[in-house]
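Here the complex is missing a single protein chain, while all its other protein chains stay put.
Labels run A and B following the written order; every chain starts at residue 1.
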Amino acid sequence: MKLELRNITKRFGTLVANDKISLTLAPGEILSLLGENGAGKSTLMNVLYGLLQPDEGQILLDDKAVKFSGPGEAMASGIGMVHQHFMLIPVFTVAENVVLGNEPTGKVGNLDLEAARKLVKEISDRFGFDIDPDARVQDLPVGAQQRVEIIKSLARDAKILVLDEPTAVLTPQETDELMDIMRGLSKNGTSIIFITHKLREVQKVADRIIVIRQGKVVSEASPKATAGELASLMVGREVDLDTKKKAAKLGAETLVVKNLTVLDDRNQQMVDGISFSVNDGEILAIAGVQGNGQTELAEAILGLRKIHSGSITVAGKDLTKSNVRQVLEAGVGYIPEDRKKDGLVGEFTIAENLMLDGSFGKPFAKGVQIDFAKRDEIASKLIQEFDIRTPSAGTFAKQLSGGNQQKVVVAREMSRDLRVLIASQPTRGVDVGSIEFIHEQIVAARDAGKTVVIISTELDEVLALADRIAVMYRGRIVGIVDAKTTREKLGKMMAGIAA
Amino acid sequence: MSKKKEVAAKPAQDKATSVLHEIMAGDPVRIALSVLLGFIIGAIFMVVFDKSVVKAWANFGSDPSMALSTVWWTIQDGYGALFTGSIINFGADSFVTAIRPFTETLRFAAPLIMAGLGVALTFRVGLFNIGATGQILVGLAGSTFVATRLEMPIIIHMLVAVFAAVVCAMVWGMIVGVLKARTGAHEVIVTIMLNYVALSLFTYLLREPNLLLEEGGGGTPKSDNPDDTARLGLLFGPDFQLHYGLIFAVLSVIFYWWLMEKSTFGFRFRMVGHNPSAAKAAGIKVENTFVWALAISAGFSGLAAANQGLSVDGGLTTSIEAGIGFDAITVALLGGSRAGGVVLAGLLFGAFKAGSATMQVAGVSPEVLGVVKALIVLFIAAPPIIRAFYRLPAPGIKVIEATQKAKEEKVIK
Partner (left out) sequence: MKNVEVTPGMFSSATVRPSLKTPITLVVASLVVLVFFGFLGKAGDISFVWSDKREALQLPPFIVNSMFFCTIVGAVLLMIGLLSVALSIRGTRTPVWLIAIYSLGAMMALLGWLATEATQGVQMIFILSNTLVLAIPLIFGGMAGIMSERVGVVNIAIEGQLLTGAFVSAIVGSMTKNLYVGLIAAMIAAALLSTVLASLAIKYLVEQIIIGVLLNVLVIGVTNFLYSAWVDDDSINLNFPGTFEKLPIPLLSEIPVLGQVLFNNRITVYLMFILVPLLWYVLFRTKLGLRARAVGEHPLAADTVGINVAKTRFWWVTIGGAVAGLGGAALTIGNVGSFGREMSAGLGFIALAVVILGRWQPIYVTLGALLFGFTIILKVWANQVSPGIPVDFITMVPYLVTLLAVAGFAGRVKPPAASGQPYVKG
């Protein structure tokens, strides 16, 4: 089936998420939509899939204009979508998930689960997926869940398959398998739109590349283009992520993690007996594919998550059994990976957010009362210092842009009396200008002799900031290497292959 | 650089003005309109189910002006009686009787305000506490025991009885907090269950000769009158029933305002209410905060209990709770969980209670006020109704922001 999008425009309030986007997709073609986080790729695909209505523009299938008022209609027209975050119901079985919305039924509207199982088995066998139709989705590993999503689309005879950031949660090996699946599908005539911001994957599998920036199609590129060319198209300027930094001046060994094991809510060992140490004046970057235990590691250090075994010390002080407040008071600063969830209170003003962890004593509190004058004084000082762009300190945090929100978090954490800084995905969803600023701040902290740990899934960020790199895979550290290690080698380590 | 700054600051400014717009076009006006609409619908209820109106309308053909005027008179009688019974009685022969109605409103409002503050506090910590009823009952058990079974000097006896009510209620509230903190049980269901448990417990205590049962009493659960030394004294002499409960209410309001707006406890309470996971990352023990919030909240209910139990005449039964625990929820909702709002909401509902008797005398069923009350709060809790009715514009930018946020979350999730 041939797909054409013509001048699709989608606005959210004053934000133009898609600005007159046009593209075509030939049968059996693999088209890659490349763009930064927030460039408007997912919005475009949600429009195509009927989840959002375009404000302007047309969708044409085999040259006929169509309008989808919901995903049901899009599916009926042969469009399938595998969302970045799986649209599976965890407590249902694979078969139930696959047929949901399109159920085979008996005489009285009763479910024909036998037919559903056969359907799953048949598709699963055809593509060598090896999926048990009766397994509960919540018990399956992530890669298998993704295959269930693909089966779901194929079961509905999808002729066009949209894959939205499908590799974000996969290991390199699983990613390779997915690439094979994509090629197999395209050989069978299924067209694929592959959304990603990872250059190397695009080069590997795409027939054609369309680059989107700030809601607009900026260019079409061939997969033969170099990574550098693609990257500069994506961000709109020559990227120079090598933050200028002086050689590290190592001080005392400050943060020591020994044989640390941390469980998640389902008792899986998300952190599996790892050890490392970081010195003053050093940045250790923890790299790895998302979901390999990095989040749990950060939470354990901060005292947010119970430690199953092992120990954590900061400057000789044992923090293994400490609660968050004790950890903060020991001089640990924390920039959480999800600022909206863990770093800010959206309904609080900037001034209030800047004292979030400071309500227990000076300078923000006098006894049990808030010192409002002092609070406002500190707020205006930090707004100046950290270049937070806001009309006033009384503005609510939820009204700020992502970059400015992150600066509020950074300002709060760095303005305390700090020994150790833990920064988890410090620049996720942040504009390029703010990224630079935040990187500079992190390096400045290290140059001031602080101990810094950054956790990042972005290799570029890791390579730009790190003095040493630890790679995590399935809860373990595959190896700790120096900052000059090649991307290829780091990629292999991220797949669990030790150097 | 400066150019960049301008561009970046602009959307934030747009949004800031939208918030201003929300406040201007929003709350006070909307609340006033809700109250008005509630009274209008209440009037319709009064009229439609009034026999003289029905009769007059049956003769509409012969005497249409009569039909219309009966409608008017019914409404005037009803709401007029409400005014006379709760604010000022202009027909009174002396100043004292003229202003007595307002003091009655204050008397009825006091426990509603105290319990309402309790519920309001939990709302702001992000908890939905339906447990004021049970906390009041347990508080009553405490204060009644002190007031009927212990002997103490005047005033001290009263203070100890009030203290007992507060402590008992706080313990009951803490149970909710501990269950929620330790087991993750939802506070709505826990508080509902504990209300029933408290009712049974209180009835049992009232039946037990060694505990609360009145001297020489039989099987009916009823206690003695509180000792004179423990009673809440009258504030303005025997002409008015208004008692010291009002002072406790005023002190509660001041304390609540200080706690929530000025103190660091309130700051942490509100933080937990808006975003518990950020609070956790900021070193706050969210579970403990729940326990304390529920305990302090219950303390306010305990004051309401003391107000009821130490001002009663002729012994006390389970009916002394008088639906205050449930009304407290509506008071907190109507008052937006702020100190000032709760006071106004408590006064309105107190006036409803005070005016009921005069309405009854005027021949209008005071039960209509129950409808008015429910409607007002429903309209306030559900802004779309009131907007649709008055054709108010939706606060545009805010809504777009909300959906955009939801969308972002959806895409991110």
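Just so we're on the same page, contacts are C-beta pairs under 8 Å (C-beta built on N, C-alpha and C of every residue); 3 or more make two chains touch, one makes a residue touch a chain.
These numbers come from a predicted model, not from an experiment.
For the chain left out of this panel, the touching residue among A:Glu29, A:Glu96 or A:Asp431 is A:Glu96. Note on the undisplayed chain: of the listed residues B:Leu37, B:Met114, B:Ile130 or B:Leu316, the one touching it is B:Ile130. Residue B:Leu378 is the one among B:Val171, B:Leu378 or B:Leu392 that touches the chain not shown.
Only one of the listed residues, B:Ile192, B:Val286 or B:Ala322, touches the absent chain: B:Ile192. Although one chain is hidden here, its contacts on chain A can still be listed: residues 46, 49, 51-52, 70-73, 75-76, 81, 83, 86-92, 96, 100-103, 105, 108-111, 141-142, 152, 261, 263-264, 266-270, 272, 293, 308, 473-476, 478, 492, 496-499.
Seen from chain B, the chain kept out of the figure touches residues 45-46, 49-50, 128, 130, 179, 182-186, 188-190, 192-194, 196-197, 200-201, 203-204, 207, 326, 329-330, 333, 365, 367-368, 370-375, 377-378, 381-385, 402-403, 406-407, 410, 413.
Assume only the chains that are shown with their structure count from here on.
Centre-to-centre spacing of chain A and chain B amounts to 45 Å, using the average Cα coordinate of each chain. Residue ranges of chain B in contact with chain A, taken from their complex: 4-5, 8-9, 11-16, 19, 262-265, 267-268, 270-271, 274-275, 277-285, 397, 400-401, 403-405, 407, 411-413.
If you check the complex, the residues on chain A that touch chain B are 12-15, 42-43, 46, 52, 84-85, 302, 304, 323-325, 327-329, 334, 336, 341-348, 352, 355-357, 359-360, 364-365, 368-370, 389-391, 395-396, 398-401, 403-404, 433.
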